[in-house]
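One protein chain is absent from this view; the other protein chains keep their places.
Here is subunit A:
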C-alpha cells in the first residue's frame, strides 16, 4: 500500500522525534562517560586529569553500592508485588455489583494525582511522625509504643508510601481488564461446579495477564528512578539503610560533589537499567503484540 514517496514522507515525519530523543539521550550520556574517567571534584577544582577506572572501582568497592543495588531491587520488586496483589483484590471487589461505582473509582484514583514530594511529606509528617503523626496517636490510643517508621523501617516505609501512590494505577488498569471479561464464561463454569477459587485461577487470572504485563512494564520504568520519595522522607538514611543506586549517585554528585564518581555510578546505573530493560522488553514484548 505504501508507495516510495509515502515512505519517504513517513521517514520525514518520524525524523524530528528520533533525532531529538537521540540527542537528548546521547549528549548527556557521552558527557557522563567522559566525566567517569576524569578526576573531577568541585571541592578541589585544581586537581584534574585522568582517573582511569578508579571512579568505577571506588563504586564496586563501596559497601553502599551493593546495598544500593539490593535496595533498588527491593523497592521496585516490593512495590510491584504490593500494587499487583492488592490491585487485583481491590479490582475484584469494585467489579462486584456495588452502589456508587463512579465515586468509588474517583476515591481510588486520587493518590495518583498527588505529586511525589507532597505524598511523601504527607506520610512523613501527618502520619508517620513519631510524636504528632496520626499513626503514633493511634498506637498510643491502643496503649502501644509508637513505631518509628522512618527510623526503624526506612526502606519498608518508602515501599509503603510508593505503593500507595501506584496502587490506583494498578487497580484501575486491572479493573478495566476485568470489566471486559464475559460473565457468560464465568457462569458456565459456575454451573459446571467450578469453585470461586478455580474460576479465578483458570478464567479471570489468564484474562488479566496482559493488563498485569502493562502494569509491570510501566511501573518499572517509573520505579527505577524513584527519587522524590526518598529525598523527602529519609534522605537515604539512617546511614545508608534506604539509599538506592540512583540516590547514591545523587549523593556523590550534590553532597560529596565528586562528579567523576557520580558519573561512573551513572554509567553503572545505565548499564543495569538497560539489562532490566532488555529483560523486560523481551518477556513483555510477547504479551504486548497486537
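Note that a residue touches a chain if its C-beta (ideal position, glycine included) is under 8 Å from a C-beta of that chain, and two chains touch if they have at least 3 such contacts; residues count from 1.
To be clear about the criterion, contacts and distances are computed from a predicted model.
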Of the options "Cation acetate symporter", "Mannitol ABC transporter permease", "Glutathione import ATP-binding protein GsiA" or "Phosphoribosylformylglycinamidine synthase subunit PurQ", which is the UniProt protein name for the chain that has been left out of view?
-> "Mannitol ABC transporter permease"
Even though one chain is not shown, subunit A touches it at residues 1-2, 6-7, 9-11, 13-14, 16-18, 20-21, 24-25, 27-29, 31-32, 35, 90, 93-94, 96-100, 104-119, 121-127, 129, 132, 134, 137, 140-141, 164, 167-169, 172-173, 176-177, 180, 183-184, 187, 210-211, 214, 218, 221, 224-225, 227-228, 232, 245-247, 249-250, 253-254, 259, 262-263, 265-267, 269-270, 273-274, 276-277, 281, 285, 288, 290
